[in-house]
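Of the protein chains in this complex, all but one are displayed in their positions.
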Amino acid sequence: MNALAIPMRAVRQLPGLFIVGFVITFAWIAVAILAPVLAPYDPDAIAFDALLTAPSPDHLMGTDQLGRDIFSRVLYGARVDLFMGVVGLIVPLVIGVFLGLLSGYFVGWTDTIIMRALDITIAFPFLVLVLAIVAVLGPGLSSYFVALALVAWVPYARLVRGQVKLIKQTDFIAATTSLGFGSTYTLIRHVLPNCIVPALVFAVTDFVLIILYGSSLGFLGMGAQPPTAEWGVMIADGQTYLSTAWWISFFPGLALLTLGVGAALLGDGTAKLMRVER
Amino acid sequence: MNYAFRKMLFAATVAISSAPNIASADGVSISIAVAENPQQLDPMRSANAPDILLHGQLYARLLHRDSTGALSPGLAESWTISEDGKTYVFTLRDAVFADGSPITAEDVVFSLDRTLNHPESAYPAPLSAIESLEAKDAKTVSIALKSPNAPFLGNLEVFNASIVSKTDVEARGEEEAFAKPLSSGAFMVDSWDRNSSIQLVKNPKYYRDGAPNLDSIEYRIVEDANTRVSLLKAGEVNAVEGVPYANIAELRDAGFEVPLEASTKTQIILMNHDNPPFDDVRVRQAAVMALDRVAIAKAVTQGLVTEVANSSLPGALNFHSQDDAALPYDPAQAKALLEDAGAVGAEVTIIQVSGSQVSQQIALLTQALWSQVGLNAKIEQLDSAAFRTRRKTERDDWHAAPAWYYNETLDPDLAVRWAVCGTCGSNAFHTGYRNETVDTLTEEALSETDVAKRAELYAEIQQISTNEVVHIPLYYPPFTNAYASDVEGLFMTPAFQWTLEEAKRK
Amino acid sequence: MSDEHKIAIRVRDVSITFPTEDGPVTAVKNVSFDIRENEFFGIVGESGSGKSTVCRAITRLLPDRAEVTGEITVHAQKMLEMDLDRLRDIRGNGISMIFQNPSSHLNPLMTIGDQISETARFHYKRNREELNELAVSTLKDVRFSNPEGQVNAYPHQLSGGMKQRAMIGAALACDSKIIIADEPTTALDVTVQAEILDLLIKLRQERGLTIIIISHDLGVISQLCDRIAVMKDGELIEQGRTEEVILSPKEDYTRTLIASRPEAIRLHNSAWKGEPTESGNPVLAVNRASIYFGGQGRNAVVKAVEDVSFDVMRGDIVGVVGESGSGKSTIVRAMINLNTLSSGEILYDGRDVRNFKGAERVNFLRKVQMIFQHPQESLDPRFSIEQCIMEPLKLHKIVPKDRIASRVRELMEMVELSPDLLTRRPRDISGGQAQRVCIARALAMEPEVIIADEITSALDVTIQAQILRLLTRLKEQMGLTIVFVTHDLDVVRTFCNRVVVMQIGKLIETGTPQQIFETSSHDYTRRLVAAIPHLPQGLSQSETA
Partner (left out) sequence: MIIQLIVDRLKQLIPALLGVALVTFLLVHLIPGDPVALLAGDRASPETIAAVKTRYGLDQPIVVQLFYYLKNIAMGDLGQSLRFRIPVTELILQHLWPTALLMIMTILITIPCAIILAALAASHQDRPLDHAIRAFSVAGIAIPVFWIGIVLARIFSVQLGWFPVAGFGEGLWDNVYHLVLPSITLAIGIVPVLARNLRASLLEMMEADFVTAARSKGVPESYIFKRHVFMNALIPNLQLFGVIVAFLFGGTIVVEKVFAIPGIGQLLISSILGRDYYVVLGLTFFFAVFTMLVMLIVDLVSMLIDPRLRS
């Protein structure tokens, strides 16, 4: 059961990868916050005289087919993508953990409902369901979040449900019953803190997937609405100019890659730190 | 149905490769990558561009339009027009369908009648002037019109005036008959892998001897424009429909031909006259004057198109008056007009089809330019089905929408009815524009036989509708098809047809 | 060689250190011992004494990061300098090992036949039929009832004892002459343990084996071995003939080890007659209780407890004893509704325990407290010790807010724990300390009855002795009634004054320890008592406190 304990080891021993991941992720968060200060131009400003110019001192990453400065759009894009990652993560996480707790602890109708919902959502490939929901609500990030809220909670529910079932068999939950504690008190004070950890670790890795899916939606033409600067949409738009203006797709792709690597390393590191999985 | 269901229980390794059994690879063939999915081969039932491209190859019409656009006899060898211009009598040539059965007057009457009167006919407008059809004998067809109709002959060459075999359609039923149609045109369908490709093969019994030069054509449906460009550059296809402007220079450098064929297309921004503030003509005029349309044309077409459209009708049509009725770029004047109309700071919604680069760029440029004069625009991206429903029925949810239209014939009548006339069934291309004078002039021009008078009438229609901003004309885009160097005589006519009959491999 | 027997294994000044994040840890400090041919050599010590580490070093089974110095020779071959191929040759074909937990040391995906013949396959390169024959004959040697049938059985289909026999078979498949047995019977029930020990004795005679037995149980070691070595904190503090070490131990630690055995310690003061109170109504009465699990779906009904009745009188210490699967834990857990009865009833002061609802339920639970087997696991890993003990006090408002802190210190003193442990986390303290915290937490509820479910089974024998002494003192001080569940009969004999014997869910008999251990008429009870390994005679009553 020591896997449940959270050994806050001295920072000195933190795995190198974790630090790299931490630095990259928080660098991007800082960029997102400071975008208005850092960005030399308004991301949506159109410049008829600077269409498709290559990277140059006054346009570090060049301009796109409407003369918009790619560097500013990448900075503002960080805002959209990080926002998409965080919001797209929190809602399903909260729903999933809540339902997971209920179905794991109180076996009964909550458990059957969640299991049935699981069957249906598993039957759909994730992207198919998201596409259908986004199609109903119309393209755009808000409908992507609704789709995530409806679908992405399932893996969390399953993970937490498994953890709760494990914890229920331990002696310390039996001890709480013998000490006369109420089930809701035990659920919140003892069960939740001990099963939230694996869900959080999964959440960090899920963060990357949510951004990738958001950008894939952009690629399929159902993602962020113009003129918002979202990396997926920028990559998709820049595809036409790949041979003539490679920089339009390249820099958002690089940004997406670095943020993805940062978040994934952070996830790996937290997992190791929490000694949840080797 | 259950045999289909049994087939559903597939084994993963079973190669139900229904890959098109292309006619023997021998013989001269070319492969064309097209952008959209043909869905309906019944000429009567669809007026969509991808279907029209095929109808033109599969079915002959009474008249024939060659690659220069000139009308010449088709299935009708000769014809006479009565004094009052209301009765046409056609004499058919000895021509046969692909299965050798003769093309008779009965077939002509059957084909034209179903396009005109069938409840599910997609676009009866070109034949709307017909009063009655009669097969005098096996080789003679007499057509009576309600009133003299100048463009009528041209309309008989349009895609849905295609001649199909009455006996075949009645024998096999419409579904079967148009899944693998009995062709009267230059090519016939060899196999059709829905949603991915169509193989056409030469119709040996085509009435125009010597045509077509090619033995088979492979239509490959490749929705992604960049993939189409890559296919051409890698030499896997001989021609590509609609390459992005950004790739034209690069393709030309690599030795491919991008002739930018003239088209009857016009790139516009539709305005919703039923939805304030665009119900006020002053606001619409301000909206036009706020746009630097030259800069927009240059930005969108990478500098390939520099002249701006001067009117609400396509520039390539007959009787097109050259005087520039379109309002000039004058942001100050635009602001003044908005102040007059009390519409400064108005919120408007631009709806735009997702996945189309051109419409997205136009929407973004318009949004930016309008904001400089105090018109705040929000862009909403919709997929094509949602876009069309929003535009036609949910009218209070949009103000402007980038769009384009074209005309099959050079005669302006159908274009006017479609884009400008408020009472001709299209709600002036969903804008909701109403102007009695324009509507009456449209009918007058149609029945006017004197060419000079028709020119004046159309010039007046052009002047009024452009000045009242039925929609914002941007520029007249050419076709942006690209061809490999080993193909000769292949291009797209203004009537949106490939000249596949004349095409040859070098 | 110097003396009359040839030396089989010579270990000279062997030290073993492991590098860890917090610097190198020496698990074994210059240990030396010799093992003669055909000798039973025992190594005894508590957990962490390094006894199994040094033995694993003999065949170099320690993880690569371990640094082993000194010299180990087997039949005059230097093990530490040997090249890998030579080493692999000897392993399983000269010197083999048997491990403590048979279920985790057998590959669940392979039949036991394959795992036995696997040893021979790489030493003699035999074909399939010969390997199969070898497996069957080995199974016969280790007393399998139907070797031909069971050769293709999978580990999960066998009982603990049979799995251990299979592992012994695997070790002997290639006629190894030296067997190192690392706690071979610790995970087994006492009756099964007896069978395995007999098997080892017979195999030694039949095959002339030299066997090293490692165990924490002095009884097992002294019953089997010719010579014994005692290890503590990585050092070998004493070795010699069994009788010499047991009867006249030179080192204090060995003496405490011997003195800590349940049969040796004097628990109750002279006033304790040990006679169960016959009259008066029972504080807890179990009437014809049955508990069935499963039943829905395909899996058959499991009858965990069947028609069991016994009483717990106030002031008694009732020992509920039985092997694993006897249902002893299941029935006591039902006393506080952790398990639900399928039929029958359990009364507390005459009222059915299932009828207590709301405030009554809390009062009932305050009166009857349960302590569990794994101490670390019964405390929330994220709580500090102080929080663990304080929680019931705060929640049930047993003492006013301002007195909570001092009450917690009082409880810590009652269980003989120093207050500076309060800020520690459960995993940062020892098993013994954690169990004392659990007792303190139970006492916080001011109970009348303590149900102890195998609370000493997971502890070393010296610590077990301290916990039993603590419980006895608390019982007398606070007039507690204790229900003590265990599989260790020695503890029951000295600690309890009433015994309930259970087997596979059924009640065998109840009575005083004296009736159960001397005059019982049930053969199962007698077999249980006989299977308890004892120290050599003339010692059990030593007077050390």
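Lettered A, B and C in written order, each chain numbered from 1.
As a working rule, contacts are C-beta pairs under 8 Å (C-beta built on N, C-alpha and C of every residue); 3 or more make two chains touch, one makes a residue touch a chain.
Quick caveat: nothing in here was measured; it's all calculated off a predicted structure.
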item: Touching partners, among the displayed chains, of the absent chain; value: A, B, C
item: Option from A:Thr110, A:Thr177 or A:Ser216 whose C-beta touches the chain left out; value: A:Ser216
item: Touching the absent chain when the full complex is considered, from B:Leu231, B:Ala290 or B:Ala368; value: B:Leu231
item: Contact partner of the left-out chain, one of A:Ile114, A:Ile210 or A:Leu265; value: A:Leu265
item: Contact partner of the left-out chain, one of B:Asp193, B:Glu261 or B:Glu443; value: B:Asp193
item: Contact set of chain A toward the excluded chain (per top definition); value: 17, 116, 119-120, 122-128, 131-133, 135-136, 138, 205, 208-209, 212-213, 215-216, 219-220, 232, 235-236, 239, 242-243, 249, 253, 256-257, 259-261, 263-265, 268, 277-278
item: Interface with the undisplayed chain - residues on chain C; value: 59, 61, 88-93, 96-97, 99, 101, 104-110, 118-119, 122-123, 154, 156-157, 167, 170-171, 173
item: Contacts of chain B with the absent chain, listed as residue ranges; value: 1-2, 4-5, 7-8, 10, 12, 15-20, 22, 37, 39-40, 45-48, 119-123, 125, 175, 179, 193-197, 220-224, 226-227, 230-231, 233-234, 236, 382-390, 392, 394, 418, 425-426
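To be clear about the criterion, only the chains that are shown with their structure count from here on.
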item: Central chain (distance from its CA mean to the mean of all protein CA atoms); value: A
item: Intercentroid distance (Cα basis), chain B paired with chain A, Å; value: 45
item: Mean-CA-position distance for chain C and chain B (Å); value: 88
item: Averaged-CA centre spacing for the pair chain C and chain A, given as whole angstrom; value: 48
item: Chain A-facing residues of chain B, complex; value: 225-226, 244, 246-247, 249-250, 292, 295, 298-299, 302, 352, 354-355, 357, 360-361, 363-365, 367-368, 379-383, 386
item: Chain C-touching residues of chain A, taken from the complex the two chains share; value: 1-2, 4-6, 9, 13, 170-172, 174-175, 177-181, 185, 190, 193-194
item: Complex interface listing, chain A residues touching chain B; value: 44-46, 48, 51-52, 65-67, 135, 138-140, 221-222, 225-227, 237, 239-245
